[in-house]
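Yeah, one chain of the complex is gone here, protein chain that is, but the others are all in their spots.
Going by the order they are written in, the chains are A and B; count residues from 1 in each one.
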Amino acid sequence: MSDSHDHHGFAHVMSPAVLLAVFAALIVFTVITVLIAGSSLIPPGFDIYVALTIATIKAALVVLFFMHMIHDKGLNAIMFVFSLVFVALFLGAAISDTEQYQHLIKDFGQANPDSMAK
Amino acid sequence: MATASLPAHQQDHASSTNYLNCSRGFLSWACTLDHKRIGVMYLIGTMTAMFAGGALALILRAEHLTPQATLPGITHDLYNQLFTLHGAIMVFLFIIPSIPGALGNFILPIMLGAKDVAFPRMNLCSFYLWVGGLIFFLTALLTTGLDTGWTFYTPYSTNTSSTSVVTATLGAFILGFSSIFTGLNFIVTVHTMRPPGMTWFRMPLFLWALYSTAIIQVLATPVLGITLLLLAVERSFGLGIFDPKLGGDPVLYQHFFWFYSHPAVYIMILPAMGIISELISTFSRKPIFGYRFIAFSSMAIALLGFLVWGHHMFTSGQSEMVTVVFSVLTFSVSIPSAIKVFNWVATMYKGSILLATPMCYALSFIFLFTIGGLTGLFLGALATDIHLHDTYFVVAHFHYVMMGGTLVAFIGGVFYWWPKITGRMYNEFWGQVSSLIVFLSFNLTFFPQFILGSRGMPRRYFNYVPEYQTLHILSTIGSFLLGFGLALAAGVLIASLFSGRRAPANPWGSATLEWQCSSPPPLSNFEHTPSVGDPYDMNSVVWDAETESYVKQQSSGGHSHVASAH
Partner (left out) sequence: MATAVETHETDGHGDHDDWHHKPFSAHHFENAEQQFDSGKLGMWLFLVTEVLFFSGLFVAYAVYRANHPEVFIYASQYLDKYLGGMNTVVLIFSSLTMAWGVRCAQLGQRSGLILMLSLTLACAALFLGVKTFEYTEKAHKRLLWAGAFVNATDINKSLGTTKRPGNHVFVVEKIPKPPETFEERMMVSLRAIQRFWGVSMLIPVLLVGLGYRFNSRPTRTIGYAVLLSIGAILVGMEASIQIHEFQHGGAHAATGGHDADHHEADHQEAGHNGEAGLPGAHPEHSVVAGDIVDPMLSELTSDAEPKDLKSLSDRPRNANIFFSIYYFMTGLHAFHIICGMIAITWLLVRSVEGHFRPDYFGPVDFVGLYWHIVDLIWIYLFPLLYLIGN
């Protein structure tokens, strides 16, 4: 918001330099995430966390610059972040519940092998 | 400032033209972008849905007069379809859209002092989506029916049921978008369309309630959308996510479904609470007690409502730890609800209470909602829920909240704003009689169901053991009286259209903005800029015998200027 000459009308105008820099960063992150997927650098089981971290960095770049959130009204940002909180709530509750009753399904499957799909 | 941009012809004929007579013909209604006309169309539509759903309910109750089959032609299968359609119509076509769609659309912009909602086209689209959902439901009804219950639980809905599950699911999907559009519109309107002087804490509590409701609509309804879409694809192609045969998880479906449908319960009740806040304050002629507490409790209910969905799944195979957490959280919702009830009662204390028809309904609401809320605590407690789950106790509980709460408040709100919407006063005496009949017969219908449920009568059963018959007969008699009471209320309102006297701008002495414009309001709501003040300052309006209306008192104390007068 400091560079007032970038304000045109009632919204901020992104400069080409910022747009291109963000694009370049996104491409770099995409290449990185493809290259390190399946490599032995990452300990087993951690690949999803690495991939999601990179994806989140990319998403943040898109939201902040391509979607102008960094120059936008705080309200719009709050609304968007709010939605992520509710997604986390939904995700957390569903996973923590289903994980705890998986052993029941497994036991049932072993007791009744014909009842389960292949 | 609003007047400056009005077309000249509207100012010239401001005294005679209003939103009802400014244009004529079918298309002037079907293509209208005016929030008031859309609200009226919603009102007619949802009321029709209510009477259709009610008729189904009466068939269900009549069926229970005897322990075995009672009515000729009502088979077990048909019974399943009837209660499913009763539930689905009442939930998706009536309760969820009724107050926001009908009263909210009509009142919200006027109460706020705006010319319209932020997105009038989207508003009209929302109504047509409602119609589209209705068509899908009717298609389901007229083809093979629907017998899954309004909850569409898997795997019954995907693998076993031979009824029109996909059609009904798509109907509910479309209705979800209708609800989202309404909510989205309201949030944006409240945020960006408030005129100068209308601060957040000068907003009437009905607006706070609608705003809280809209937040739930926007956050929860998309999840219903994806759930129903997954269900439809699951049933059509065998997606496998909810189907245990294919490695899926039916309990996961219930998580998906209740993540929307429990907050949806608050979509249903919050606007009703907003109406009650207006009614209690107006007819006690006292400022509302604890304005900020009520406003924040609406927001608290909206947010806490997202944390409790698991209490629908206590007996569904949900894990123990999650069950305990959800049970504890469930009790937290009772706190903001209790704050509201306390504040309404405190508002009435030492007020000069006028028992007009809307107030009679509001008092019924407080009584019935309190019973409904308190019985919810039994169901939220884990041990008692095992006994009461899926019994008539649950049926009675949610009817006390949804019908005794939402429907009674909706009718009270319709009576309250009827003079504003139609410009006609109804017969006060018969209005009061209707509220008395509704109150008494409601209790006769549903109180016996608490007893039935605690004695073990399961819900959704076609037959029952003979020892339950007496209570069932009481309930059935009550239901028919209830139907009569609601029909009487509708009759009183419809009769007023033909023989009611002209309504003054402010018949009740409320200080909120919608009573400052004429009845019915002009097309662009205000001929003169409304003066925004404290919405509950009852001393700011005084009775004017000449116009038989309450009028706004200038701060100097004189009757000099009436904002609504021509």
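The working rule: a contact is a pair of C-beta atoms (placed from the backbone, for glycine too) under 8 Å apart; a residue touches a chain by one contact, two chains touch by 3 or more.
Computed from a predicted structure; not experimentally measured.
Set against the missing chain, the residues B:Trp29, B:Phe119, B:Phe342 or B:Phe447 yield one that touches it, B:Phe119. Of the candidate positions B:Thr32, B:Thr163, B:Thr347 or B:Thr406, contact with the unshown chain belongs to B:Thr163.
Among the residues B:Asp249, B:Glu278, B:Glu527 or B:Asp544, only B:Asp249 touches the chain that is left out of the figure. Summarising the interface, chain A meets the missing chain with residues 8-11, 13-14, 16, 19-20, 22-23, 26-27, 30-31, 33-34, 37-40, 42, 44, 47-48, 51-52, 54-55, 58-59, 62-63, 65-68, 72-73, 75-76, 79-80, 82-84, 86-87, 90-91, 94-95, 98-99, 102, 115-118. Although one chain is not displayed, its contacts with chain B can still be listed: residues 1, 4-5, 114-116, 118-120, 122, 144, 158-160, 162-163, 166, 180, 184-185, 187-189, 191-193, 196, 218-223, 225-227, 229-230, 233-241, 243, 245-249, 252, 255-256, 524.
We adopt the following convention: only the chains that are shown with their structure count from here on.
Remark: chain A residues 75, 82-83, 86, 89-90, 93-94, 96-101, 104-105, 116-117 touch chain B in the complex. Those residues of chain B whose C-beta lies close enough to touch chain A in the complex are 191, 219, 223, 245-247, 249, 251-252, 255-256, 259, 306-307, 309-310, 317-322.
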